[in-house]
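One protein chain omitted, others in place.
Our next item is chain A:
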Amino acid sequence: MAADFWVSSHYERWIVDRATLHQARAEDIQFAENPEYLDYLPIYFANLITKLGKKLQFRQRIIATATVFFRRFYLKNSYCETDPFTVIAACCYLAAKAEESPVHIKVIVAESKSLFSQESYGSRPFSSDNGKIAEMEFYLVDDLECDLVVFHPYRTLLSLCKKEASDSSSSEEGETEDLGVGIGPDDGPRYWGTGDGQLEFTPAALQTAWSIINDSYRSQLCLLYPPHLIAIAAIYLTFILHPPTRPDSSPVAAEHISADGARRRSSRQAHNPPRAAATPKKPQDPIAFLADLNVSLPAVAAIAQEIISMYTLWDRYSEDSMCGVPGVGTPSGEGADADGGPDGGHITPSFLSAVLLRMREARVMDASPIAPSVSRPVAVNKRLERAQAAG
């Protein structure tokens, strides 16, 4: 039943355990020069999908659906054996249709081409042939086993939290619009059961929770946990950032989360300084409220933990423009080993694009009928060098 998560394809077929997640990367690990870099790829790809989605003027939910499609696809496939850029374009194309907001394939192709040809992504040629994306869409639907209805945490957030009426007009900007128009409050019975009523959230706090949910797509959480638990974890983290019982909620709260994780990173934080947040009229005990929900609190804690780890990882990652250190993140630089990395400064898209390309080259070489494959798991760099020397 499409309205009930517990009998949905999402719940029945697409919530996996960590071992499955790990297994899905087995081949990539073989071809990666340093498996640690693989940890950054979920952020790298989620950012790319978000960028493409914004260019296509997608609503947040379409971006989220596209990201879930992408993650599910790579449960069954390897980065090194596919072209993730083609996959991203197809995921966006399909997600728009699945969310009943179709975009013409020509537009998808044009925007993908312009985004992926940027230096950060290796200035790669991206085919302007619609057929390539259409073909990919076919394989994608097949790999997704035709399960195209995806549940997201946004719905739970909105059904659990009511925006305080008083100053709702103050933050009409940006995503809050999504709250009103895109996704209405949940009028059905809450299938996982709640305590009573709704949480009182200031618009700023609601925005924070919303942003944390957006950010959660940079991790693999959407494959591990039901969306309503992710929403509750986001609410829980929001309480730490916007403690509702302390009128003087200070930025100090942010430091609890991680060095400067959620605060600095969350997309729209800047619009809503913490001063404006918090302080509902009558104090509500949020922890008691969460405890009353009929959900597993250890699971919520684990999700919160994972989100924090993702922020920590994301802290070491920066877009190219922000990275002023020369030499870091240069694609295919002089000698792969000197190519930056976790200790050489920030991980950048350029750097990861190069890592990805080398993985894919190594994989193709392995399959090449001309270059005889060298036994694994010798460091692929070595193999590459040898191949280069030979060529």
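Operating definition for what follows: a residue touches a chain if its C-beta (ideal position, glycine included) is under 8 Å from a C-beta of that chain, and two chains touch if they have at least 3 such contacts; residues count from 1.
To be clear about the criterion, contacts and distances are computed from a predicted model.
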| request: Choose one: "Cyclin-dependent kinase 8", "Geranylgeranyl transferase type-2 subunit beta", "Ubiquitin-conjugating enzyme E2 G2" or "DNA-directed RNA polymerase III subunit RPC6". The correct choice is the protein name in UniProt for the chain not shown. | output: "Cyclin-dependent kinase 8"
| note | Of the candidates A:77, A:117, A:198 or A:309, the residue in contact with the absent chain is A:77
| remark: Given A:38, A:105 or A:297, the residue that touches the chain left out of view is A:105
| message | Residue by residue, what part of chain A touches the chain that was omitted? | response | 1-4, 8-9, 59, 61-62, 77, 81-83, 85-86, 93-94, 97-102, 104-105, 125, 129-139, 141-142, 145-149, 155, 182-184, 357, 360-361, 363-365, 367-371, 387-388, 391
